[in-house]
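Missing here: one protein chain of the complex. Every other protein chain is in place.
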Amino acid sequence: MSLGLFIQLLVNALTIGSIYILMVLGLDIILRGTKILNFAHGQLYMLGAYVLFLFFQTLHLNFALSLVLSGASLALIGALSYLGIFAVLSRRFTVSTTFSYILLLSAMASVGLMMILQQGTLLVFGTQERGIQSPLPQIIDVFNVRISLMRLIIIFLSLLICICLYLLMYKTTFGKILRAVSYDPEAVTLQGINTSWVFVSCFALGSALAGLAGGIIAPLFSVTPSMGQNIIFMSFLVLLVGGIGSYRGTIAGGLLVGLLLSFGFQFMGGIAELFVFMLVIIILVFRPGGLLGEAAE
Amino acid sequence: MFLEVKDLIVHYGKAEVIKGLSLKVEEKEIVTIIGANGAGKTTTLRTISGLKTPSRGEVWFCGGKISGLKAHKIVRLGISHVPEGRKILAPLSVMENLEIGAYLRKDKKEAVAGFKNIFDHFPILNERRKQIAGSLSGGEQQMLAIARALLNQPKLIMMDEPSTGLSPLVVEQMGLIITDINSRGISIVLVEQNARMALNLAQRAYVLEAGKCVLEGEASAMANDQRVKSAYLGG
Amino acid sequence: MKLPNNGANHKTNRYKLLAIIIAVAALVVLPFCIESGYIKHLIIMACIGTILGMTFSMLYSAGLITLGAAAFYAVGAYTSTVLVMYAGLSFWVALPLTVMISAIMALGFGALFVRNAGVAFVIISLIFAQVIVIAIGQAEFLGGWGGIIGIPRPDSLGPVEFATKHDFYYLILAFLLLVVVVYTALYSSRIGRAWRAIKLSPNLAGTLGINAYRYRLLAYVIGSTTAAVAGCFYAHYFQNITPGAFSGWLSIYVQLYAVLGGLEFYILGPAIGAVIMTFVPEYLRVVKEIEPIITGILLLIIILFFPGGILGTIRNSANVSFEGFDARVKKIKASLTGKR
Partner (left out) sequence: MVLLKIRNVTKIFGGLIALRDVSFDVNKPEILGLIGPNGAGKSTLFNIISGFHSADKGKIIFKDEEINGLRVDQIASSGIGRIFQEPTLFMQESVFENVFSGFHRRYREPVWKAVFYTSGAREEEVTKKKRALEILEFMDLISARDELAANLPHGRQRALAIAIALASEPDLLLLDEPVTGMNPSETMAMIEKIRRIRETGITVLIVEHDMRAIMSLCDRIVVLSLGIKLVEGPPDKIKEDERVIEAYLGKQVV
């Protein structure tokens, strides 16, 4: 393999890997904070892309502002979905409700949300692909390898968002409360904190991350109604590989799956996904909690 | 009346665990609720702090009815609950635990002063501030839980079995901490299995048996009461 | 079949038996009452849906939530197609072979998947279903994404030629009844009891000596094999298959069947759910574009307000009204005796 090809594939791996990481961080925050396995996450990602399309391509706002608006709109959509669906649902659960029942019902509720968002988008925007003019169409030369600048920007932006998220979760009281709630909501209530709002924030934050992921990737690929369905499977896979409840695991898992897919597609073609899946199963056999996760469940 | 519990009845599922309990706490007083396991002590505290809704009966605090309010609202009124098993946030650092405890203090300066105050009283927590709370020893975890409750600036602290699982030396230390907190004008409801320590600290005591109060009165008088012993050891 | 139906008197058992006989008779004469071939087709699809829904319920009865019911449906369809078209076997030879092959596959994969009950199993089952679709799409000899066309009908069995929807209906009805009988037998045997025990309280089940892993694996293998049989039928009924027909949406619909009918009703629940979910969307076709939205809203309404599903809601309201009735009778009796 030539160095050029290697760099090309590496950049591709980092691009998709960083998108997975953003997706899975969102999934994980929602799952641990609110105990919802969010099947609508792919649709939130898709909506993020459409919102960017709307602001950037149609209204000609600048790219950074459009991206921020993507995140913010998705946070709003997430919060409204939580209040409209999951908050209502959680009122039925009591102390004695089993975890698996909560998981089943909330996962199925998220499936309902998924169907509504998916078809709703299809109705509003139609089935055709929407191209977004890349804000940075330049191609740069690295060791005689042609790499689109946008890919590097995507990696950079993802890294930036991860750093912001880290600062939010570890340096602000709000983030500390989010982390605390996923460990023990009752102890948090006893400090005078209204946990209902914390749950809403968890869902909103997770949704915003999905929206940002969709917005960032939109200029690289075109925006289609099916983009959400395609990414959700791999996101779940990354969630399992990395381990639920571990940020480092998520990042490691995202990069690993990104590398495997990028190099796999080059050398194996379409069966790369199968290969990745089998690998994940093998990892889970030996490490049921994922690579770096806390105990399973 | 500072805190008053009137004819409380509480169910856990089908089981009636509190069967008509009434009790009162005056300002600046230490009151202890003692009794064997399963007598309903923990449930009483959980009901007062709003974690559990009573089937019947009322709880009044500083002239307002608080039963039926959500737990976080009750904390804001000035009742801090140090729950059974400490319930510290194990994956977070000691300092982060304290910061969450100081959530109600909106003023930054005030919060910093609060931390300083805490570290004056619990120097060990200052030493361990960067450490993960789950790695503390039992006694240190208990101190953290109490410190966290103090940061809410409560008028009343309810402590559920602060001596559980601690060695005798640490239990004694805990006793000193409780007296110290009380000397700052904070009322304390102390739920304990370690009756002698509790009766030693408290001014008044309630003895619970099977969800009912079987004995109440001056703590000092109760320390040698044969009935207390029988409530534990079956006489 | 349900032996320890203790305390239920013989009369209710007799009514139950009568109801079952009437239901089976009605199913047998059903196609004679219907003219439209299209409706017959929908009925056949509802039967397939019922079988798939029952596999979801079986796993749910053992505490496993699967979102991959379509996985072995696809495996069955493609295995049988390959055996018939490439190996030249008769459908009636391919069918038992398909059962065997998918059972072995389910045992192998299940042994890995079932280790992680809970969230991990939900995710793995979903991804596995998707991976099967991708695998088939990638496989040239399985026709790739274009699928396989011209799959032969089942060979005729005596006078039955499988040329009409009628014949296919009776074939799927036979499958369906077989599955119902086998599942009922399993549920009422100690296997079913062990499954429910694992679901209701894994800890207590453990202290009674029930090996949760082994029983969950058993449920996975049986459920997967059943889905494979349904897939086998589907391939030879439709006579062409594409990977797209087995996508993740199908699994979600299957789960919806069970939830809509009532999760606690392992057999009747999926049946009612499948019938409704097959027919209602057809009559919503005027508004085809918003059909999934309506389905989604329907799903949310059930989960949020009728968690017992249709049957559960009916049972609860029936209980309430019976209780009310009892109370009234007692009141009247009391007033009568009071007067005397």
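Some points to look at:
For clarity, chains are labelled A, B and C in written order, and residue numbers in each chain start from 1.
To be clear about the criterion, a contact is a pair of C-beta atoms (placed from the backbone, for glycine too) under 8 Å apart; a residue touches a chain by one contact, two chains touch by 3 or more.
Since the structure is predicted, the reported quantities are computational estimates derived from the model, not experimental observations.
Across the complete structure, the visible chains that the omitted chain touches are B, C. Of the options C:A87, C:A174, C:L208 or C:I301, the residue whose C-beta touches the omitted chain is C:L208. On the side of chain B, touch with the chain left out of the figure occurs at residues 13-17, 36-38, 134-135, 137-138, 161, 163-165, 167-168, 171, 193-198, 200, 210, 228-229, 232-235. Interface with the hidden chain, as seen from chain C, comprises residues 1, 3-4, 6-8, 185-186, 189-191, 193-194, 196-197, 200-201, 203-212, 264.
The working rule: only the chains that are shown with their structure count from here on.
Closest to the protein's overall CA centre, chain by chain, comes A. Chain A and chain B, compared by their mean Cα positions, are separated by 42 Å.
One simple way to say how far apart two chains are is to compare their mean CA positions; for chain A and chain C this gives 33 Å.
Multi-chain contact residues, meaning those touching two or more other chains, do not occur anywhere in chain B. Within chain A, not a single residue touches two or more of the remaining chains. Taken in their complex, chain A has these residues touching chain B: 96, 173, 176-177, 179-180, 183-184, 186-195. Across the complex, chain A meets chain C through its residues 31, 37, 85, 88-89, 92, 99-100, 103-105, 107-109, 111-116, 118-120, 122-123, 229, 233, 236-237, 239-240, 244, 269-271, 273-274, 277, 280-281, 284-285, 288, 296-297. Those residues of chain C lying in contact with chain A across their complex are 63, 65, 112-113, 115-116, 118-120, 122-124, 126-128, 130-131, 134-135, 137-138, 199, 248, 252, 255, 259, 289-293, 295-297, 299-300, 303-304, 307.
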